[in-house]
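To keep things clear, I will list the structure first and then write my remarks on it.
For this depiction, one protein chain was excluded, whereas all remaining protein chains were kept in their positions.
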Amino acid sequence: MLISPAGVRAALPHRYPMLLVDRVTEIVPGERLTAYKAVTLNEPWYQRLGPVVDDAELAYPPVLLIESWGQAAGLLAQYDHPEPEALRTNVMVVGGISGAVFHRPVLPGELLEHDVRLVRALTDTMIFEGECRSGGEVVFEVERVTMAYRPAGMLREQPVAH
Amino acid sequence: MSNAVQTVDREQLRDTIAEVVDVDRAAVADHTDLVTDLGVDSLMALEVVVVLEKKYQVKFTEDEMRAVTTLHGAHELLVAKTAGR
């Protein structure tokens, strides 16, 4: 295993309930990465569902598939220039998402495998593409996510893309 | 380079740019400036060029990328880049 859960937690500023990557199993710096996220019945989002639900209502939120995959992309982005105190100096800001397609619902008990590829890296901007598989089947794919490094301070004073 | 688009068709380029920038193709005239006229931010302008790189199988330098802000500019650069093939 390449980046352990503790390593993921040290690299990303996200915390419960929004730390949505569990480990990284493969990385080719500046090129691609594979990461995992397990979905369970104990996800915080299921807390408010009614006493009786059907599986359709337990579908993992599609936007969190994007976020989980995006955090894996964040790990690839900063693998070359680690920012242990990420929030102090600058933070990865998502500028845009294109072509995020959901093929089927993801349910508790599934292990998500995120594959992220770096399409282009520029001085302060990175563009990624990739997909998410469960049991070998593509459940979600994304054509393009654009991320930029922005000084964290900028986020505090005046709003900027996040 | 078989699947690369050989000739750089201006109208196809207009469609691609409009699609990435999320505007109607009629809004992208030849000399419309993406940033000043369409309010495209720097991130999206770079995204346009990266999509073009992929579609036309060419590689721009970062300076070339940052210089492209109109359809005309993109067309000129692509013609130059694909002329070598």
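Lettered A and B in written order, each chain numbered from 1.
Criterion: a contact is a pair of C-beta atoms (placed from the backbone, for glycine too) under 8 Å apart; a residue touches a chain by one contact, two chains touch by 3 or more.
FYI, contacts and distances are computed from a predicted model.
Between the listed names "ApeI dehydratase-like domain-containing protein", "Dihydroorotate dehydrogenase", "Cysteine desulfuration protein SufE" or "Sulfur oxidation protein SoxY", the UniProt record for the complex's undisplayed chain reads "ApeI dehydratase-like domain-containing protein".
In terms of the touch definition stated at the top, the absent chain reaches A, B within the entire complex. Per the touch definition above, the residue from A:Val8, A:Val21, A:Ala35 or A:Ile66 contacting the chain not shown is A:Ile66.
In the complete complex, the residue from A:Leu2, A:Val94 or A:Val138 that touches the missing chain is A:Val94. Interface with the hidden chain, as seen from chain A, comprises residues 13-19, 43-46, 48-50, 53-54, 56-64, 66-67, 70, 87, 93-102, 152, 155-156, 159-162.
For chain B, the residues touching the absent chain in the complete assembly are 22, 41, 44.
FYI, only the chains that are shown with their structure count from here on.
Our note on geometry: chain A versus chain B, Cα centroid distance of 29 Å, whole angstroms.
If you check the complex, the residues on chain A that touch chain B are 95-96, 98, 119-120, 122-123, 125, 127, 144, 146, 148, 161. Residue ranges on chain B touching chain A, taken from their complex, read 20, 41-44, 46-47, 50-51, 53-54, 62, 65.
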